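Supplied in C-alpha cells, the structure appears directly below.
Missing here: one protein chain of the complex. Every other protein chain is in place.
We just call them A, B and C in the order they show up, numbering each chain from 1.
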Amino acid sequence: MSWSQITVQESDFNLSEQYELLRQKAGDAGAIVLFTGLVREVYSMEPDRKCQPATVQGLTLEHYPGMTEKCLQEIAQKANSRWPLLATRIIHRIGMLVPSDQIVLVGTASAHRSAAFDAAQFLMDYLKTRAPFWKKQQTLKGSHWVESRQSDSDTIKRWQLHD
Amino acid sequence: MSWSQITVQESDFNLSEQYELLRQKAGDAGAIVLFTGLVREVYSMEPDRKCQPATVQGLTLEHYPGMTEKCLQEIAQKANSRWPLLATRIIHRIGMLVPSDQIVLVGTASAHRSAAFDAAQFLMDYLKTRAPFWKKQQTLKGSHWVESRQSDSDTIKRWQLHD
Amino acid sequence: MLEIHYFASVREAMQRSKQQLSLPEATMTVGGLVELLSRQDACFKNVYESGKPLLVAVNQTMVDSTHPVCDGDEVAFFPPMTGG
Partner (left out) sequence: MLEIHYFASVREAMQRSKQQLSLPEATMTVGGLVELLSRQDACFKNVYESGKPLLVAVNQTMVDSTHPVCDGDEVAFFPPMTGG
C-alpha cells in the first residue's frame, strides 16, 4: 500500500522535512522527485494578450474548502493507479503570498525514476486545472484574478485520460 | 546567463542546502524540480535474466576523473540550450554507499514547470548512460558489476537528439 | 433548500460568497438552475452573460449543465481554476 498525504495550509512548508518524510514512508525507493512552485515577481500574460509584463507585489490564493481536499485525493489516487508509487505528498498553500514564496509542493517516490518523474508531472498538471484554487494578483496597477492558461488545459491531454 | 554547478564527491549532500542555492541563483523562478537517486536494498535484474532479486549490502561507485566532469558539463549545456533554465545543479557521489544512501541529485529551476520537469528528466537520462560512472554491488553471494539496462539507452531516444 | 457557493471572480461579481435557495421543483437540471438564477438576480445574469467560462460543481464534483440538482445539494459556481 502506497503512502499518500495531502495538506492545504496557510503556513509555509519546509522542503527538507517533506523529503525526509517521503524517504521514510517510501521504504525501498530508488527515486524521489520534488516539485515546488514559487510566486514569480514578473508575470507575463499569454503572448496573444499583448500586455506588458506586470510586477507582482502579492498573490492571494482562494480555494473551495472540502472540494479541494477531495480533488487532491482523487488526483493522488489516479497517480497511484497509473504508476507504481511508494509515496506521494501534496501541499498547497492558501492566503496571502509575496514573490519568491513557495506555493505548492508535489513529491513522489518510486523504485525507478520514470514513474516518479511522470507521476509528479501528472499531479501538477491535474492540480493546476482540476483542483479549486484561484489566484488574485496585486500589482501597482491594482488587483486582478489570474486567468487560466489554455496551455494548462492542453497539458492534461497528454495523459490521454478521459475522466 | 543561466547558473550551473556540477560536483562529483565522496561525501553526502544536503538536499535543503541545494534547494536554497537553486532558489537563490535562479532569480525569478516559478518552478524548481529536484530529483534524488537512492541506493535500493532489493535489486531486481531485468525480467529476461530470470534471476532472483538480490539483497544489496553495499554499492561502490567508480568513475573516470576528468571525463566525468567534462561529460556532466556537456549534458548541462545541452539542457540549457534546449530549455529556458535559470539554474541547474548536478551532484554525483562516488565511493562506497549502503542502501538508502543518496547517490545523485539533479536540480533545475525555470520560470515554468514543463521546462524544469523535462530538463531534470533529460539530465538524468543522459547522466545514466553517458557519464562514466560504474556501480559494483555487494550482496551475500558476492560482488558484481551492475550491467547497463537496455531501457536506459532506449530512454535517451525519446529526446530525439543525434549527437 | 439548496446551498449555493460562489468563488473568486464570481464571488466578487455576486457580492456574496453563498446563498440559500428554495427550489421551485423537486428536481431540476444545472441548466435550469442557471436560468432561474439569471431571472432572479441581475448580478448572476451579468456573470452568466459575460462570455467568460463559468464552471459548476454539485456536491463538490464538477458537472455539466445536464446534471440534476435536488433539494439539499451543495452547488458552487466559479471560474476556471488557477492553482499550482
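To be clear about the criterion, contacts are C-beta pairs under 8 Å (C-beta built on N, C-alpha and C of every residue); 3 or more make two chains touch, one makes a residue touch a chain.
Predicted model only: the values in this text are computed from it and were never measured.
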Among the chains presented, those that the missing one touches: B
Omitted-chain footprint on chain B covers residues 37, 61-64, 66-67, 70, 92, 103-104, 124, 127-136, 145-148, 153
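What we mean here is this: only the chains that are shown with their structure count from here on.
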Hey, how far is the Cα centre of chain B from the one of chain C, in Å? 49
Roughly how many whole angstrom separate the Cα centroids of chain A and chain C? 26
What's the distance between the Cα centroids of chain A and chain B, rounded to whole Å? 24
I need the residues of chain B touching at least two other chains; which ones are they? 113
Hey, what residues on chain C touch two or more of the other chains? 84
